[in-house]
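Every protein chain but one is kept in place in this view of the complex.
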Amino acid sequence: MALYNPRQPLSANFESGAPPSALVTTTTDSMEATMSATDTDAGIAGIDRERLLDMYERMMQIRVFEDLAGKNFAAGLIPGFVHLYAGEEAVAVGICSQLTDRDVITSTHRGHGHCIAKGVDIDGMVAELMGKSTGVCKGKGGSMHIADVEKGMLGANGIVGGGMPLAVGAALTAKTLGTGGVAVCFFGDGAANQGTFHESLNLAAIWKLPVVFVCENNGYAESTPVRYHCSASDIANRAGAYEVPGVVVDGLDLFAVHEAAAEAIGRARRGEGPTLMEAKTYRYYGHFQGDQVTYRTEEELNRYKERDAIAAVRAHLIEHGIATADELDAIDQRVHDQLDHAWQAGKAAPFPDAEEALTDVYVSY
Amino acid sequence: MALYNPRQPLSANFESGAPPSALVTTTTDSMEATMSATDTDAGIAGIDRERLLDMYERMMQIRVFEDLAGKNFAAGLIPGFVHLYAGEEAVAVGICSQLTDRDVITSTHRGHGHCIAKGVDIDGMVAELMGKSTGVCKGKGGSMHIADVEKGMLGANGIVGGGMPLAVGAALTAKTLGTGGVAVCFFGDGAANQGTFHESLNLAAIWKLPVVFVCENNGYAESTPVRYHCSASDIANRAGAYEVPGVVVDGLDLFAVHEAAAEAIGRARRGEGPTLMEAKTYRYYGHFQGDQVTYRTEEELNRYKERDAIAAVRAHLIEHGIATADELDAIDQRVHDQLDHAWQAGKAAPFPDAEEALTDVYVSY
Amino acid sequence: MVVAAATRQMTYQQAINEALRIAMRDDPRVVLMGEDIAGGAMVDHLVNDDAWGGPMGVTKGLVQEFGRDRVLDTPITEAGFIGAAIGAAATGLRPVAELMFVDFFGCCMDQIFDQGAKFRYMFGGKASCPVVIRTQIGAGVSAAAQHSGCHYSVFTHMPGIKTVIPSTPADAKGLLLTAIRDEDLVMFFENKVLYGTKGDVPEGDEGIPFGVADIKRPGDDVTIVAISRMVQQALKAADTLAAEGIEAEVVDPRTLSPLDEGTILESVAKTHHVVIVDEDNPRCSAAADIAAMVADKGFDLLDAPIKLVTAPHTPVPFSPPLEQLYVPSPERIVEAVRSIR
Partner (left out) sequence: MVVAAATRQMTYQQAINEALRIAMRDDPRVVLMGEDIAGGAMVDHLVNDDAWGGPMGVTKGLVQEFGRDRVLDTPITEAGFIGAAIGAAATGLRPVAELMFVDFFGCCMDQIFDQGAKFRYMFGGKASCPVVIRTQIGAGVSAAAQHSGCHYSVFTHMPGIKTVIPSTPADAKGLLLTAIRDEDLVMFFENKVLYGTKGDVPEGDEGIPFGVADIKRPGDDVTIVAISRMVQQALKAADTLAAEGIEAEVVDPRTLSPLDEGTILESVAKTHHVVIVDEDNPRCSAAADIAAMVADKGFDLLDAPIKLVTAPHTPVPFSPPLEQLYVPSPERIVEAVRSIR
């Protein structure tokens, strides 16, 4: 399986996106650099072997987490709504692998991938999906409200566009207290139409805040295609309205994401202000579990699956001699074991005690 | 007094604006057309004599209305907040002179000029400012809530950015019912940062609605300069984010505004969708009456007054033989008389009866 | 003379769909707007077909009959499209906008309470705003803290807004028809847990007037005023109480603004005891509002304290056992009645 060719106009490769636009700022340059810097002793594209394997493992964790969440939702083990991230792994991992705990991310309803990439405890996440007392939020949050502020994970978010001002705030803290941290704001193509997008980009731009806005354009907001709901051919295009850099990146290409993010995070850390990154990607499951997905074709889905981000990384690692198929299989096995164990632990864990209903909030009545 | 020269980069003429930007779409072409089409039998720039004189009179009405509102506010005759439009007359009149009652406008806290330009009854406006029962809103609205839906004036607005979605709605009505009408949304530079700006532009763009967004960039939002609060050198620049036409126009030049508006309104009427117009302008008074205006210099104000929009039109009309100074003086006198009469009537009018407090709303308690 | 219309069994959700269809056939100015209310806009194989018909399928099938110009999918832009619905209402359309969950009201409240709801008053009676905003409320399906609220109190608080809280399929249909034909801004609250519940629904296009409470069960011993889904909980509680010899009268206000004070007070005049059941958070709630009304206008009728059974003053917890504690149960209602009888 060949890696996606960045020399072709990016938008043209995404039937879910709009036609290519003359206005798009692309990362062609930095991606060429990425592509030519392959296969050094240090690893690939300046990323060393250990980190490469770690990134591969994170992507696998997300994939297996989501596949099992899908199955266990169907089996009735997860109450409520679940939105799965499978297919989009390269985005969360390509970016979060460059962050530490002092860096803060905000996320969305489709937040599992961001959480895992940012280092939130997987056992705690599984338990949280089930509403168990051992969940990262004691079972009080659920899938859409997983958070771990100590890990710099400021919450999945049930409100589309809700996380953007929060990310600006986290960046303001970093700047004011001089922590050296950056904030990364993940959001979808649908969210790019919310007013908070506009307000947040403008604020971050005028205050030159260390924040990276990452639009995960997976082609759809629920059942609505981006070509209908969004007036811009490329969402990164909207960066021009704030006179900040905008970049379109192939969200199925871990290395392209990594490179573009390195640039944007670097700018942020150097005090040069925000960047708007648009990662063109695709979700394998429906909008939420239970979605009949009548609005897209099997064929479209299969086209994306053929360029699967994890398979691409795997092939690349082998091709460049970073790891053997056996070594990667061992990682896959470890991840499956980890997730099986997490689900077993989750099933065994108790629900929260009744008293928990009234704690963690000032109660007045 | 020379008319403003559109061949110079527009932004450069506005110290209140940001430096000129390569990204700006300008109306240079259409303005050249305007400038070369002067002095025909029909009038100026294709506008016939009668309409030219009418536009002049409207501008004078606004100016005198505002000067008297300022005086009478100081004299204690107007309760509450008053935001004056003096200095910006060319924008409202250049645009609204091309609209009829089936066309709808939305306005702002600085709405008197829009109301007069759209044909709202001046006596009723004066009485409204005073809270009298003869006011267009029976005294229940006041300066910030003057409206006259029959005239297509959907209200001044106390909420910055509040009118934008409403204008989109008015355009949706026009399109759905096939009325042939258009909607024009006036808003300030400060409002261009509100989320509603973004949501409304996107909606209007994807639905190709007949609406013209007119940003009156007078350099300040309250005491805050546009160069601080807004990340875009030119607000019209933001049109690119929605892939709709954006145009910067000299808001002190009635003919330039008229020409650009003709284009935008034409596009809207033809079903080609929205346009974002930015008119660079200036307010002569403070943000509201009582503002000490410490944030700008006398010198800056005087520079704008030297290019006064009304004086420029007057000079132009005389120069091109449309009217003599005497004829224009007679118009001025008529306007002064009209306004004096309106104030006398307003003073003589009664306040609303107590019962009015509980009418015009569904009351449940 | 009122001739009772023929009825059919249908779900709450079907009843809402039917009311929308009737109103749209009736009046070409009625348009629907909302996120994925048809779904699949610009998808080749779904030209005038819906992908979803709303996330819960409530608007399913309408795009087939009325087309995409009257069933408008919107971007995720609550202030934008709800504001547009309001602007459209003020200029000649009669839009029915869908705010997917009431919890999202914070994204568009300015357009609702500060624009649409105030037009008529602040413009001196010269404007109207005939818009309906349908929205989902209620806990019970583990939708967690940002998809489970009620908050009709916030809208009932605001002048110029009418608030409708149907508890049965028949009420949902009749009240929605009235809402669409009303000249004011109406918030129409659909309880997601009720969507699948069935009941007899009259044929035809008769509306149910606002401000007329419905006695869902007559009784002489205690008045239970219950809102939305809480009517079902109150009816269950009433069964338990009946077994103990306490006959509860269950009053469903059906609209909170306007509120039918008369029916509530008449009931209290008969029972001298009142319990108010509200799934919303307790402070400044609809329950408190009704209690205050009774404590003023019905004080002399009362033999006992006014009891409120509400959600706690907390966000809605995700974990099912905690969420179960959150929603007022028949047991808690029974207990409240016992505490005063």
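Per-chain residue numbering starts at 1, and chain names A, B and C are given in the order in which the chains are listed.
Methods note: contacts are C-beta pairs under 8 Å (C-beta built on N, C-alpha and C of every residue); 3 or more make two chains touch, one makes a residue touch a chain.
Model, not experiment: these values are computed from the prediction.
In terms of the touch definition stated at the top, the absent chain reaches A, B, C within the entire complex. Checked against the full complex, the candidates C:42, C:242, C:265 or C:295 give a single residue touching the omitted chain, namely C:295. The residue from A:140, A:267, A:287 or A:307 that touches the chain not shown here is A:140. The residue touching the chain not shown here, chosen from A:61, A:98 or A:202, is A:202. Of the listed residues A:74, A:348 or A:361, the one in contact with the hidden chain in the full complex is A:361. When the whole complex is considered, the residue among B:70, B:161 or B:273 that touches the unshown chain is B:161.
The chain not shown here touches subunit B at positions 79-81, 131-133, 135, 137-145, 157-161, 190-191, 193-195, 221-225, 227-230, 294-297, 351-352, 354, 356-358, 361, 363-365. Summarising the interface, subunit A meets the missing chain with residues 104, 106, 135-141, 145, 147-150, 154-155, 157-159, 162, 164-170, 172-174, 176-177, 179, 183, 195-196, 199-200, 202-203, 206-207, 359-364.
Contact between subunit C and the absent chain runs through residues 79, 103-114, 117-118, 121-122, 144-146, 151, 153-154, 156-160, 256-257, 259, 280-281, 283-289, 291-297, 299-300, 302, 304-308, 312-315, 317-318.
Just so it is clear, only the chains that are shown with their structure count from here on.
Of all chains, the one whose CA centroid is most distant from that of subunit C is B. Chain geometry summary: the mean Cα position of subunit A and that of subunit B are 45 Å apart. Each of the following residues of subunit A touches two or more other chains: 193-195, 228-230.
Within subunit C, the positions touching two or more other chains are listed as 74-75, 77, 79-80.
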